[in-house]
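First up is the structure itself, then whatever we jot down about it.
Heads up, one of the protein chains got dropped from this complex, but the rest are sitting where they should.
Letters A, B and C mark the chains as written, and numbering starts fresh at 1 in each.
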Amino acid sequence: MSVEMIIFLIIAVATLGSALMVVTTKNLVHMALWLIVVLLGIAIFFAMLSAGFLAVAQVVIYIGAIAILLIFAIMLTQRTTQEAGSSFNSNWRWGILVSLILFAGLFIILVNWSGISTTPPNLDSRASVADIGVALVEPNAFLLPFEFASVLLLAALIGAIYVAWDRRKV
Amino acid sequence: MISLSWYLIFAAALFCIGLFGVLSRKNAIAILMGIELMLNAVNVNLVAFWRYVNPGQITGQVFAIIVFAVAASEVAVGLALFISIYRRRGTIAADEIDLMKW
Amino acid sequence: MTNPLLSISLWFSNLLTGWGLPSGLVAVILGIAGVLITCVFVLVLAVFLVWVERKVVARFQDRLGPNRIGPFGLIQPFADIIKLLIKEDITPNGADRVVYNLAPILALAAVLLIWAVIPFAPSVLGADVNIAVLYVVAVGSIGTLSIIMAGWASNNKYALLGAFRTVAQMISYEVPMVIALLIPVILAGSMGMSEIVNDQKIWFVLIIPVAAFIFLVTSIAEIGRSPFDLIEAESEIVAGFHIEYTGMKFGLFYAGELLHALTIGALFATLFLGGWKGPGVTLPYIGPFLGVFYLLLKSFLIYFVIMWIKYSLPRIRIDHMLAFNWKFLTPLALVLLIVVAILHKLMVTLEFSYILYIVIMFFANIVTFFMALNLVKNYASNTRKNLGKPPEVVVIQTNPKIDQPSPVTSNS
Partner (left out) sequence: MRTELLIWLLPLPPLLAFFIIILFSNKSKWLSHSIAVGAALLSFLGAMIVIYRAITTPHLGENPFTSNIRWIPTGDTWLTIGVQVDPLTAIVLFFVAWTVLMIFIYSVGYHNFGKPKGDHDQPGLPPHGSTVSDAHGHKQRIFSIEPMYSRFFAFIGLFAFGMYVLVVSNNLLTLFIGWEIMGLCSYLLIGFWFSKPSARNAAIKAFMTTRIGDVFLLLGIVYLYTATGTLSYQDIFRNPEVLHNLATIPSPIMGLSTAALIGILIFIGTIGKSAQWPLHVWLPDAMEGPTPVSAMIHAATMVSAGVYLVIRCFPLLSAGAENGGLTPPMIFMAVIGTITAIFAATIAITQNDIKRVLAYSTISQLGFMIAALGIGGYVAALFHLVTHAFFKALLFLGSGSVIHGMEHGVYHSGQHIDPQDMYNMGGLRKKMPITFWTFTIGGLALAGFPLLTAGFWSKDEIFADSFAHAPIVFIILAISALLTAIYTMRQISLTFLGNPRTKEAEHAHESHWTMTYPLIILAFFAIVFGWLGIPEDFPLIGGLVPNFLHDFVGSTLLEHPEALPFNPIPLITSLLVSLGGLLIGWLIYRNIPNGAVDPLQKPLGKFYTVLKNKYYFDEFYQWAIIKPSIWFADVFVSVWMDRKVIDGFLHWFAFISMEIGRFLRNFIDKPIINGFGDLVGEVTKRTGFIIRPMQTGKIQQYMIMALVTLAAFTILFYYLLISVR
C-alpha cells in the first residue's frame, strides 16, 4: 500500500463520510458545510488525478460560488428553522433500497469490468491548462459546447433573477 | 498504484449517496445538494477516465468544465425557483409542493 | 550549492533517509517541515505587523503610538496577544458550536494558504503550481465562507446582517479582481507565479498601471479595509460578523485581517513589482536572502500605501460601493483586459521591440483610464443637473370629440 493509496483511502473515506453527513443531518447549514467538505475532498481528488486546473476551478466555482449561494438560499428560506418531524419524507426506505441496488449494480459491473486495473499512464508536460484554453476556443474542438455553456449561463443568470424577483416591491 | 476502479467505485458510492439524498430528503434545498453530490460524482468519473484512459486528449477535462457550468446554472435557477415558491407557498418541503397531483 | 536553503533541505532529507524512513515518508515530512517554516515566518511577520499598524496609524494621526513596552513599543503586540489569550472565551448560547469555533480558524487558514504560492526567491517557494493565480482566487473564496460561518454561527442578527453585507461586497469585488489578475497573466503568458516574476524584466506596474490600480482597489475591498471597511463599521452594525467573538478567536480574526493585508501587498509585489527581483539576487549564497528581503520590502511598501489609504479616506455607503464596483470597476477591467489582450497579441505577432511594446501598452492603459474617468464625469454631471427636477409625466391625449378632461402635463 503506497503512500498515495493511503492518502486516497483517507480522503475517499472522509469525503464519503461527509457525503453521508450531508444527506443525514437535520440542520441545513451543517448540511451545506458538510457539502463544502465533500467538494474540498473532490478538489483533492482532482489534484491527485493531476487535473490541477479542475481542482482549483472546483474550489473557486463550487465552494466559492455554489456553496455560498446554497447557504444564502438556506438562510432566505429558513423562517421555521427547526421543522417538525424527521427531515426525511415518507418513502426514504425506498430511497435507500434504490440507491443500494444501484450501487450494487454499478459495483458488480465495475468489478467485472475488464479495464479495472489499468494503471495511470505517465502524464506529459505541465501545459495542460493552456491545452484546455485552446481546446475550448478551437472551432473544431469544443467551441460550440463552450458557446452553449456561455448562453446557458446567461440564460440561467437572467432566469434566476427574473424568477426570484419579488414582484410586490419592484 | 491507484487503479481506475477505485475512483469509479468511489464515484459510484458518492452518486448513490447523492441519489439517496435526492430521493428521501424532505427539504427542497437538500434535494438540490443531493443533485450537487451526484454531479460531482460524475465529474470525478470524467476526470478519472481522462487521466486513466486517454490523458493525451483533454476531452474529459473540457467535459468536466461544461458540467461545472451546467451545475452552476442549475443551482442558480433551482434556488431562484425555491425562493419564489417559498415566497408564495411559505414552504419548500418537496412533499407539500404537489400541485400537479391528479 | 548556490542555494543554502536547498542544501539545508538536502542535508535534512539525507539525515532522515539515513534513519531508514521510506523515501515517500521523507518527502512528506520535508513537505510538512517546509509548511511549518513558512507559517511560522508569516505569523511572526503578523505579530510584527500589529506593531507596525499601531505605530503608523499613530503617526498618521500625529501621535507617537505605543513606545512604553520595549524600545519603540516593540513588545506591545505581544502584550496585546497575551491580553487576548487571557480574555474569557465566551460562546453565545444557541450558537452553532462547531461552526462558531471553526470560522476563525478558516479565516486565518485562507490567508496562510496564499503564502504557499508566493515565490520568496528564485527557487524558494511553497508550491510551483502552474495555476497559482487561480489558486489565489480560490483561497479568497474560502475566506468569504469563513465570514458567513462566523456570521451565522454567532446566532446574532447583527452578525448575520454584517456577514451578508461583507459576503456581498467580497463576492462582487472578486469579479474585477480576477479580471485584473488575468492581465499580468496575459503578459507573462502563464498563470504560474514564478513565470510571472521571471517575465518582469520591467515591473508590470509600469506596463499596465491601471490593472495594478484595479487590483489594489479590489483587494483593499476584499480585505474590508479603508473606504470599504463597513465590516466592522462601528457606527452601523456594531462590529460586523465577529461581534460575539472574544478572546483569542477575535485575535485570530484580527491577525487574519492584518495578515491578509500584508498578503495582498506581497501578491501585488510579486505580480506587479517584480517580486524578489532586485540587484544582486543571483549571487550564490546571499541571493535567496536578498530575494526575500526585496519581496518583504516591496510588500511593506504596498502595506504602507494600504494603511495610508485606510486612514485618509472616509467610508463609502454600501450601495455606492456596489454601484462603483459593478458600474465602473468591472466594465473598466473588462475593457482593459480586451485592450491588453488585443495589443499584446498584435505586438507579439508583429515582433515589436520590447521598449516600443512597453510604451504603447502604458499609453493604451492611460487612454482607457482617462476615457473611463471622462464617462463617469459626464454621468455624474447629468445626474447632478436634473437631480432637482421632478420626473417627466407622459401625456395621453384621449379622443377630443368625447370631451373628457385630458390630464394636464405636470411640468410647466
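FYI, contacts are C-beta pairs under 8 Å (C-beta built on N, C-alpha and C of every residue); 3 or more make two chains touch, one makes a residue touch a chain.
For clarity, every value in this text was computed on a predicted model and none was experimentally measured.
Engineer: Among the chains you can see, which ones touch the chain that has been omitted?
Structural biologist: Per the touch rule above, the missing chain touches A, B.
Engineer: Out of B:24, B:40, B:73 or B:91, point to the residue that touches the absent chain in the complete complex.
Structural biologist: Touching the chain that is not displayed is residue B:24.
Engineer: Would you write out the residues of subunit A that touch the absent chain, in ascending order?
Structural biologist: 89, 91, 94-95, 97-98, 101-102, 105
Engineer: At which residues does subunit B meet the chain that is not included here?
Structural biologist: Touch with the absent chain occurs at residues 19, 22-24, 31, 94-95, 97-102.
Here is the rule we go by: only the chains that are shown with their structure count from here on.
Engineer: Per the centroid of Cα atoms for each chain, what is the distance between subunit A and subunit C, given in Å?
Structural biologist: Chain centres of subunit A and subunit C, defined by C-alpha means, are spaced 28 Å apart.
Engineer: Can you give the whole-Å distance between the Cα centres of subunit B and subunit C?
Structural biologist: 32
Engineer: Using the touch rule from the top of the page, what residues of subunit A touch 2 or more other chains?
Structural biologist: Those would be 2, 53, 57, 65, 72.
Engineer: For a test of understanding, state which residues of subunit B touch subunit A in their complex under the given definition.
Structural biologist: Against subunit A, the touching part of subunit B is residues 1-10, 12-27, 29-30, 32-34, 36-37, 40, 43-44, 47-48, 50-53, 55-56, 58-59, 61-62, 64-66, 68-77, 79-84, 86-87, 90, 92-95.
Engineer: Per the contact definition, I'd like the list of subunit C residues that touch subunit A in the complex.
Structural biologist: Residue list for subunit C touching subunit A: 22, 24-25, 28, 96, 98-99, 102, 129-131, 134-135, 137-142, 144-145, 148-149, 152, 160, 164, 167, 171, 174, 190-191.
Engineer: Provide the residue numbers of subunit A that touch subunit B in the complex, in ascending order.
Structural biologist: 2, 4-5, 8, 12, 15-16, 19-20, 22-23, 28, 31-32, 35, 38-39, 42, 45-46, 48-51, 53-54, 57-58, 61-62, 65-66, 69-70, 72-74, 76-77, 79, 83, 85-92, 94-96, 98-100, 102-103, 106-107, 110-111, 113, 115-121, 123-124, 128, 131-132, 135-136, 141-142, 145-146, 149-150, 152-153, 155-157, 159-164, 166
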